[in-house]
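Okay, here's the structure, questions in a sec.
Of the protein chains in this complex, all but one are displayed in their positions.
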Amino acid sequence: MVAEIPTKTSSEQIIVCRDVLKRFGKFEALGGVTTTITAGEVVCIVGPSGGGKSTFLRAINGLEAIEGGEIIVDGIHLPGSKRDIQQIRREVGMVFQSFNLFTHMSVRDNLTLAPITARGLSKDKANERAEQLLERVGIGDQIDKYPSQLSGGQQQRVAIARALAMEPRVMLFDEPTSALDPEMIKEVLDVMRELAHSGMTMLVVTHEMGFAREVARRVLFMAEGQLLVDAPPDMFFNRPSDPRQESFLSKIL
Amino acid sequence: MKSAVLARYAFPSSALTLLVVLSFFLNWELLLSLDFSVVWEYREVLWRGLLLTLLLTAAAGFLGLFFGTVLAIVSQSPIAVLRWLVAAYVEIWRNTPLLVQLIWIHFALPIVTGISTTALQSGIIGITLQASAYFTEIVRAGIEAVPKGQWEAAHALGLPARTRWLRVVLPPAIRIMIPPLVNLVISFFKATAILSVLQVSELMTVTNRISNVTFKPIELFTAVAVIYFILGYVMSRATLKIEHVLQRSER
Partner (left out) sequence: MQFDTHQLMRHFPELIQALGVTVWISTLSLAFGIVLGAFACLGKLSGAGVGYRFATGFIDFFRTIPEVVLIFWVYSCLPLLLSVRISSEGCGVIALSLFGGAYLAEIFRAGVLAVPHGQVEAARALAVPTFHIWRRVIVPPAIRRMMPAFITFLTELLKASSLLSAIGVGEMAYRASVLGAKTLSYFEFLSAIAVLYFLLIFPLSMLARQTEKRLLRRTGH
């Protein structure tokens, strides 16, 4: 059952993708993906490895350049200029599978770097925001520690707080719990759940089907660079419509 | 994004501006009157110089490797004093300039030993001693990289010391050592040019002499620089090939 998720503007399309094409040499990683994400939606993307899920996510914030089609994020068109990409990245936060925290900087500095340099916040305001966000994700007391002193789950929560510090309109999650030991997965999923309930638009690539079932408004299935299924969770998991989706689900569940 | 553009073009554009500025100072008259035939004229002398350079490189390589291996074996000795002596030798020779070593061997040593050496002899002694110091470290690293288990197995099997060394320890050690060894040889090729301070008649000495006689330094030094570059570059490429072959044969 999908919980009622409050939306900021009920039908604003934050991300629009039309026939998105991406090749690595001869290999077609994305073969014409078309979909739309509206404000406040939580959308989960599942599928076999190498199916294009991560590539799709990375195309949205310009980490991967697309060869065909278009992506419109918050009104800005991709492919676009460097300035366009920078603007998109200010509004789109990303959380990586391997956290990618700046290991030579304290947690505090990790969180304040982008707001200060990319949004022009003063040091004090940035610090204030950092402290608030770390409290929100449950590790306010670790603010002056270094990443190497934290557990995997704590590091990922810092990564989420770091992305939130830019006050993005959309959050992208690229397999956020895949690199974590099992006992730490829950703390990260709890943070993501809270974020979803607060109305954040989220696009989550994950293998955590329980999370998808519980929190997502839609679940997307991607394989071989194609978007094959786009359905609400109960239909997705109980009434599969595609043979590859069926075989994938039978292996996972 | 603006700074990325800046970075990409900073080097060539500032180098270009420098060259443009320099070209105002450039002696175009001289440049246009350069006569490279002098290089061809003296090709025999230059060739002999080059041969000596290559010979000295080979000498440094083989003699250095020989003495370096001996010292590396000594450095594994259970006697502490011997280990320290080798370590001291290596540190002294690696942390002083080759030029100083050469002039010391040629001018200072005879005073102590009473034996005076020719320039060539001093040069070979100097470069060999330097080479040994560097080779010792490499051979030692190679030996120590061989798992102790193989040592012990050889010992347990009752193999005599010489067989132990030649058959069990050195072969795998050699494979590890080859890339740094080849790199060392290249650096000794470059070092032979330093022997010119003793007037050893290798390529650099010869070039200096010809230049003093013909007053055409630009043609000569440029040509010789190119020769050194080509040889050095070819050797570096060969080294990379060797490293690839070794990596692939690593089963």
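Residue numbering begins at 1 within each chain, and the chains themselves are lettered A and B in the order written.
In this text, contacts are C-beta pairs under 8 Å (C-beta built on N, C-alpha and C of every residue); 3 or more make two chains touch, one makes a residue touch a chain.
Just so we're clear, the structure is a prediction, and the values are computed from it rather than from any experiment.
K.L.:
If I consider the whole complex, including the chain that's not displayed, which of A:76, A:105 or A:249 touches that chain?
P.N.:
Spelled out, the listed residue whose C-beta touches the missing chain is A:105.
K.L.:
So one chain is hidden, and I want to know which residue out of A:63, A:76 or A:209 touches that hidden chain in the complete assembly.
P.N.:
Once the missing chain is taken into account, the touching residue is A:63.
K.L.:
Taking the full complex into account, find the residue in A:17, A:134 or A:166 that is in contact with the omitted chain.
P.N.:
Checking each option in A:17, A:134 or A:166, the one touching the absent chain turns out to be A:166.
K.L.:
Touching the left-out chain: which of A:49, A:117 or A:247?
P.N.:
From the options A:49, A:117 or A:247, the contact with the absent chain belongs to A:117.
K.L.:
On chain B, where is the contact patch with the chain that was removed from view?
P.N.:
Considering the whole complex, chain B reaches the absent chain at 1-4, 7-12, 14-15, 22, 25-27, 30-31, 91-92, 94-101, 103-104, 107-109, 111-112, 189-194, 196-197, 204, 207-208, 211, 217-218, 221-222, 224-225, 228-229, 232-233, 236.
K.L.:
Touching the absent chain: which residues on chain A qualify?
P.N.:
Residues touching the hidden chain, for chain A, are 61, 63, 86-87, 89-90, 92-94, 96, 98, 100-105, 113-114, 117-118, 159, 162-163, 166.
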